[in-house]
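Showing chain A:
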Amino acid sequence: MSAPAKTVETVKIKVNGKELDAPKDQPVLQTCLDNGIYIPHYCYHPALSISGNCRMCLCTASNAPKAVISCATFPAEGAEYTTESEEVKKLREIILEFLLINHPLDCPVCDQAGECDLQEFSFRFGKDDSRFEEEKNYRHTKKLGTNVRLYGNRCIVCTRCVRFCEEIAGDAELCVRERGDSNIIDTFPGIPLENPISGCVADICPVGALFVDDFVHKTRVFFLESTTSVCNMCATGCSINVDTWQGEVQRLRPRHNPDVNDYWMCDRGRVGYKYSGAAERLSRYEVGPARAGSSAGDGKAKAGPTDPPRSTRAPSDFGKALAAVSDRAERVRREHGPGAFAFVASAWMSVEEMFLFRRLATTLAGAVPGEAGPATGILAVADGEAWTPRVGGAFKIDSDRNPNRKGAEMLLLGSFISEPFSVLLDRLESGAIKFAWVVGGIPDFSPMDRFRDALGAISNVVVTDILPGPLSERATILLPAASFVEKDGVFVNGRGWAQRCRAALPPPGETRTELDLFQELLRRAGERERVLSAQGVYAELAAEVGAFADTSYKTLGALGARVTDDEPAEREPTGREAAKR
Partner candidate 1 sequence: MIWSLLVAFGVFFILTNGLPPALVYAERKLAAGIQNRVGPNRVGPYGLLQPIADAIKLLFKEDVTPRGADKFLFSIAPILSFVPAALAFAIIPFGNYAGEVRLQVADLNVGILFATAIISLGAYGIAFGGWASNSKFPLLAAVRSSAQLISYEVVMALALVAMIMTYGTVRTEVMVLAQAVPLAETGPFAYLPAWGVFQQPIAFVLFVICCFAENNRAPFDMPECEAELVGGYHTEYSSMKFALFFQGEYIAMTTMSALIVTIFLGGWHFPGMDVADHSVGMGILTILVFMAKLLGVLFFYIWVRWTLPRFRYDQVMRLCWKGCIPIALVNIAITGIIGVLYS
Partner candidate 2 sequence: MAGPATTHAPETPSQTGIGERLFLPSVVKGLLSTLRHMMFGESFTVEYPEESVYAVNKFPNDENRRFRGEHILVKDDQGREKCVACMLCSAACPAVCITIVPEEVDWEDRDRRPKVFEIDMLRCIYCGFCEEACPCDAIRLTPAFYQVSRTREEKVYDKEKLLNDDPDDPRGKYQSPIHPGK
């Protein structure tokens, strides 16, 4: 966090008799929250403009005759604010009674139950009864867009979602319709909520009114176990929480990280965990015979499938599969030398895995001075569409769809990969390559035809992958891999922020993580003594690779750290700052 500390102009205020230095341009509510004085609030969100409509954050001030809403009150020198008194308690009770008059109290069927501010504040600050005797009014339940669903009855019209669409997403699809007690969140006619970060309205909704469709009626939030992690769906690398229950990922939630994603994440990333729980996940080590009759010197691989049928690979286990890998590598090295090897990494690997894979390549292939080294390359998915909000917000979606391309550039380019991909393709097709190791781990990956066909003609193809696909079909030795919810590692996002990804679940079946796999192979080759955790490997990496020096899992912490200098490190403005301009 190298952002220069701006000198903040402060004034002295007193809250509940405690003296505080309050930044002048920050509402009293935020100052209180920062100083551990909790004030309940619904409509206030630090990333959004101030609306002041929920009235939940009322407090009394020495310089105001009546109670003020602390979210819209900016500190005055010497003023005294009271958030804990009989009067404030009474006010909160009254506000909550009002908020609840039209609330259906259907907590048993509401997916927010357990993380609902309305529920929690009613419990902590509310009255235990209501004097409302009339019919509750009924408001619509509908899908606002493909991803988002609105339960109008539960809405307290705090307008966080409306402000989000205006200030962060920039498309302003949502509005408040009707008046009085029947006002309701809705989209403008014919303009559904379809921006690519629409799911965030469900996160910021303090009650159970807005949901991401994916999570509705799935489980209960009080069952979920959260693991802090990093999204793998693009180079933005949003900080996320992986919520799991019963060995399955139930949802991904953005985690506040001011330097990376603020409070937000995109809809694509939100369902980016799906493939990790797919039924067809590779979970078995398989070893097949080496492919005979690779047409050496043919130049061009034949078009069409040259694969062996899958049945030639027999089920194996971790130990036997590794033994097969090292045996065949050994044989190829003896017979053909290091030039007959090809190692293809992936931009979806963590930096630790890249680091180990690099080392493993030199170990397996060996090096003969004067001879060509192994062919190397890196797999990555093609760029998608970048997204920037039309107005305001700082949250952008990177066009790069690879979570760790930056890390790959830092670790592998130059030191490991010294030739362009086309050279790799040429060498693969030349027939000189007898042993290729391809690390996939990319869901829905369709490699270019030349690469795919070349693989089909190589005698030994080791593939590390998550899902069955063109790569695994061409493998002679198949090593299942862990997906990002199952492994520990560090990913470097497009702007050079290294963040930790944590294992939320065990890998499926008998799968071991690549970290274990690579280290075990190195251990068998006598290159390592022990199989370390990701933290240990990262420590080795930090000692060796300059950019990562002085960092460790401890210093990375929950929010990560910047490890490159080649782009401006200045923090981009958050929504409210942008809106103020």
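Regarding selection, all candidates are chains of the complex that A comes from, given by their letters.
Here is the rule we go by: contacts are C-beta pairs under 8 Å (C-beta built on N, C-alpha and C of every residue); 3 or more make two chains touch, one makes a residue touch a chain; residues count from 1.
What you are looking at is a predicted structure, and each value in this text was computed from that prediction instead of being measured.
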Pick from 1 or 2, the complex member that touches chain A: 2
Candidate 2 partner contacts - residues on chain A that touch it in the complex: 106-109, 113, 141, 216-220, 222-223
